[in-house]
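Before I ask anything, here is the structure I am working with.
A single protein chain has been omitted from the complex, and every remaining protein chain is retained in its original position.
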Amino acid sequence: MKRDELAASLTARFGDRILGVDAFPGLLGRVRFDSTIALELFRAFRDDLKFVHLTMVGATDWVDHREVFYVLWSDADLVYVLLSTNLPPDAPTIASAVPIWPSANAHEREAWDLVGVRFEGHPDLRRIFMPEGYAYHPLLRSFKIHEPEDLEVKVRSD
Amino acid sequence: MSSASLFSVSDTIAAWLLAHIAYVFPPPVKGWLTSGDVVLGLTALIFSAILLGASMINVIVLIWWERKLLGRFMDRRGAMHVGFAGLLQNFADGLKLFRKDTVRPTQADELGFWLSPTAYLVTSLVIFAILPISTGWNGGSLPLTLLLALVIFSFAPLFIFLGAWASNNKYALIGGMRSAAQMIAYEVPILLAVVAVVVLAGSFDLTTIVMEQRNYWFWAPLFLALIVFLTGMLAEMERIPFDLPEAEAELVEGWNTEYGGMLFAFFMLADYVRYLVGSILVVLLFLGGWTLPSYVPSVLTSFPLAGIVWFMVKVYLVFGVFVWVRASLPRMRTDQLLRLGWMRMVPLALLSVILAALVVAAHCLPVLGCVPSMGG
Amino acid sequence: MSGQVPAAPKAGNPPAAPAQIADMPLEVIGQPGVPFVEIETLRAREFIPAAKEALSSLLKEQAEGKLIRPVFNWAGRNSLFPLHWGLACCAIEFAAAFGARWDAERFGVVPRSSPRQCDLLIVNGTVTWKVAHKLITLYEQMPEPKWAIAMGNCATGGGPFRTAYSVVPGVDKLIPVDVYIAGCPPRPENMLDGILRLEQLIKERGA
Amino acid sequence: MWVNMGPQHPMTHGLWNLRVRIEGEIIKDVDPEMGFLHRGIEKISEDRHYNEIITLMDRTCYVAGLSWEHLFIIAAEEALHIVPPERAEYIRVLSAELQRIGSHLMWYAAFVQDLGLTTPFLYGMRDRDLILDLFQTYTGGRLTYEYMRVGGVRNDLPLGFTARCRQVVDWLMDRFVEYDRLCLSSTIFRERCDGLGLLSAEDAIAYGVTGPMLRSAGSRRDLRKDRPYSVYGQLQFDVATANTADVTGRYLVRMEEMRQAVKIIRQCLDWLDDNPGPVMASQLPRWLGAPYAPVGNEAYLLKRNYPTGLGFSMVEEPHGEAGAYIVNDGGEHPYRVKFRSPVLINIWAAKRYLPGYRVADIPPIMGSVDVCVGECDR
Partner (left out) sequence: MAESGAQAPAPIPGTEQRPLLWVTRPLATAARQFAKSLWRPSTIIYPFERLEDPKFRGEVAVASGKPIGVGEIWDNYRGVHALNINTCISCNLCAFSCPDVCIEMVTVPGGDPKHPKKCPQIDYGKCSFCGFCSDACPEGCLSMTTRYELSVHKREDMVYSPARMFEVFKSKLPMNPIRVERPKNEDQILLDPPICIGCNACSRDCPTQCITMLDIPKPTPKPGEKLAKRIWKEPVINDSDCVRCGTCISVCPKDCLFWGTRQ
């Protein structure tokens, strides 16, 4: 499958909800889509395009939006494809991919824990790494880690 | 074979002691002190002390022996820096555990928590009183020594389960239950294997059983019974293919998870006492005890205490087999263990009983020449 | 022999003797006029704690002596059982030290899985805040006398991760540490060197 | 009844907690609890120069440090538009395959110890030390190597290394036979492992399980074949598979993978003997970090054009398929680094392959997953 074919078939099906299919080094492409069609798009990718393997779900905190990306693998074509969508930073919510790929469970919990993206329909959206009740989402850019000097224990020999 | 026996040695010591003590007392007390009853009482005390000391030292050396052997199986050295070749390592461990604080969890049952390690150790030690080490070197010679030894040997699950329950810990409780189930299950094949020996020897007395092996050791005709007995002993001793109660990977330390300090040392000691008893039983029942085959040159059998020396050599070698098994086999699962016990070991043991009966019958057939002393 | 086993005072009786003894300073116990235990006030249930107290104080008195103390010191320093607990990278080198090439068992160092049977806590890796209270619990479950070794830089001072939001910058903020081993991770020899140094420390300071 | 197994439990081999709901001895439900070793590596990486992140990669997965370095380096080079010389690629593949053997030996040691068999633990650690000695020869570290750099590797192999490496792998080939004798030939081992932890290929794919666990179910999925990265396309090897989908199958797959790794290593050594050359790309920007000191300040930042880019790489790591996703927004530090840990997903799928078995089966099943908590929690 080529990137053009992918773009054509997706556009034919979803119209302008597909915001673009960009080139991406080493991958089939990077599909930018509107977050409202998430579930239908996932289903199309799994059932029609045979991207059976969900490899990665992650999120990036940009200045004005939060990007959620999915990496899929097709056993038939032996390619990866990256889906990406932008969410508003104040209420980042997207439909969960767990009904499509059960493996999204842990990935989405991690994305919620670290970047604070809420996945609707996730069966068990708890924090996975940080303890329950932790107040922050550490991978947000606004969350600053300690400077090394903050923790400096001034020890000196001789 | 030396003519001295443990009883005569302690009798001599007691008489000597009492004679010297009585020297300072006026005649009536002196007469009472040197009377037979008092001497006998002191004899019993000294006898027990010697037995206890010897068995404890043996147990500790046994731990060292296992560590060194296991090290070689694993291509390493084992304890070697404390004392010569690590001989003092286990004394250090014991002293340290004695010194260590013993913590009882607040939720634990107090009486059971304290009682079970002690009782476990004591009941394990009691068996030494009736095990013959060499001619005359045993405490009591009863007609049913073997049965008594096995009965005391099988007290253990009671105390293990008590200790496990008392420590109020999930892992310990599961370990204790597994331990009880396993020990009870393996009583049957062990006893059946013993029956084969008894059929061949015609006696329940361990001394008699050993003396009956003067022509040939019983492992040759009763190889099946030996295998069954070794397997059953491994299960009774909770050693590695059958160490489910202490299965480290699933139950942290098994039934002694909550025990530390001296109580843990008691458990460890009692375990090794049981290993020692098991090895001794194997030697007594199947490997001819303190006797050696007649073709062995008499130089090797005529020095003083030769019986004990050869007996201990055999015991340590048998324990070496246990260590070898530990070094090369993984642990079984409970259901597999029970299935092995009931479906494999019991039939094998029954078969060996039949074999033993056939051997006895063969001895008694006139064609082959009846050997009356075989007890048939 | 701490307050784990408190002797419950019976109603109507004066406060039981063991409780008093537990409160007394050690120097007072055993002096003339101060009984070990008042036998009359003992009930069966109170016997074991009281006997334990008496025995332990006796032992401590004895341990003051010139003969007993070196023996126990020797025993204590030559049989250190570390807790079988792997945190991070250093745990791999910790395991390698028990492998065939270095064989830490030569020094009598045998890892045990239950903290009750251990006297050495080797913190071999990064301690996060999520696991910090479990570490403290494990350390408290170990009976006295006990020691702790901070193995590797993460345990010593957070290591490369000390700037992170989830990492305790140094385990000595949680438990007292006797020996620090530097390295990232330390070689098995380095770990053995740390254990030998701890033995030296015990020899000098006493158990 | 919910039973906690962990975080201090001999079964876990690290810091994680397996909550198990049992009825009698039968497991009804499990809930793995992770995060006890979450060290914020992705966050720290955002504050580091590219080459300085490599020091974190060694510690992310502490039994397969070089594999993770390789993973990060591929993604970083893609994001920074740097092409390494071919000799460096071969050295990286050689390192990754040696690391695969080392990691599998560590797994073997830990897994068989879970079954109560302590001897192979010693054998595995002993033979792994030989691999670590090789690493120490050319990287200078035993467990944390800091060897690969963006644009190549730190140094070339020392003289005589290839001969010594051949000697070691020849010796290891004999040891693999010994391992099989200790485990596969033992009835008790087979009874403990056969038919445990069944996970069919369909389930494995649906639950995202990768690596030896997937290949033990008959799937031939191996990124080294399917999507040849680095120079794997030029090397001859087979994909190790089994069709039992159980613990024994995973054992067989890992043993066969070690033999295939030896095959790859021999080819790499032959190539390296014949083709000397540079191991570091030229024209590297100094702000990458070591071996240059990344001296930067505002003036430096302002007067320089940085390339921007996205990097994505997937690597067949000893535990499974690891991934890295790097956003380079034109700065000295990456804007976002995201890693995919195979172990996290493999553990999480315990919800699928653990229920129905007994408590005593947990150690062999979870042992066959090959848990490395460092990369799981990151």
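Residue numbering begins at 1 within each chain, and the chains themselves are lettered A, B, C and D in the order written.
The rule is short, and it goes like this: a residue touches a chain if its C-beta (ideal position, glycine included) is under 8 Å from a C-beta of that chain, and two chains touch if they have at least 3 such contacts.
Because the structure is predicted, anything quoted here is derived from the model rather than measured.
Asker: For the chain not shown, which residue from D:11, D:88 or D:168 touches it across the whole complex?
Answerer: Selected residue, touching the omitted chain: D:168.
Asker: Touching the absent chain in the whole complex: find that residue among C:73, C:141 or C:156.
Answerer: Looking across C:73, C:141 or C:156, the contact with the absent chain belongs to C:156.
Asker: Among D:126, D:192 or D:266, choose the residue that contacts the chain missing from this document, as touch is defined above.
Answerer: Of all options in D:126, D:192 or D:266, contact with the hidden chain holds for D:126.
Asker: By the contact criterion defined above, which parts of subunit C meet the unshown chain? Give residue numbers in ascending order.
Answerer: So the residues of subunit C touching the missing chain come out as 100-103, 106, 153, 156-160, 162, 170, 172, 178-184, 186-187, 189-190, 192-194, 196-197, 201.
Asker: Since one chain has been left out of the picture, which residues of subunit B touch it in the full complex?
Answerer: 71-77, 80, 324-325, 327-329
Asker: For subunit D, which residues lie in contact with the unshown chain of the complex?
Answerer: Interface residues of subunit D facing the absent chain: 48-49, 51-52, 55, 119, 123, 126-127, 129-130, 133-134, 136-141, 144, 146, 154-155, 158, 164, 167-168, 171, 178, 180-190, 194-195, 197-200, 202-203, 217-218, 242-246, 248-249, 252, 256, 282-286, 289-300, 302-304, 352-357.
Note that in this section only the chains that are shown with their structure count from here on.
Asker: A-C or B-C: which has the larger count of contacting C-beta pairs?
Answerer: Higher C-beta contact count between the two pairs: B-C.
Asker: Quick one: subunit A and subunit D, Cα centre-to-centre, how many Å?
Answerer: 23
Asker: Would you mind pulling out the distance in Å between where the CA atoms of subunit C average out and where those of subunit D do?
Answerer: One centre to the other, that is 37 Å.
Asker: Which positions in subunit A are in touch with at least two other chains?
Answerer: Within subunit A, the residues that touch at least two other chains are 129-131, 138, 143, 145.
Asker: At least two partner chains per residue is the criterion; list those residues in subunit C.
Answerer: 99-100, 113, 130, 163-166, in rising order.
Asker: Under the stated touch criterion, can you name all the chain pairs that qualify?
Answerer: Those chain pairs which touch are A-C, A-D, B-C, B-D, C-D.
Asker: In the complex, go through subunit D and note every residue touching subunit A.
Answerer: 34-35, 38, 40, 42-44, 47, 78, 205-209, 221, 226-227, 309-314, 321, 323, 325, 327, 335-336, 338, 340, 344-345, 348-349, 377-378
Asker: List the residues on subunit C that touch subunit A in their complex, please.
Answerer: 129-130, 157-158, 162-166, 169-170
Asker: Could you list, by residue number, the parts of subunit A that touch subunit D in their complex?
Answerer: Going by the criterion above, the answer is residues 24-27, 30, 52-56, 58, 60-61, 69, 71, 75, 78-80, 82, 101-107, 110, 114, 127-131, 138-139, 143, 145.
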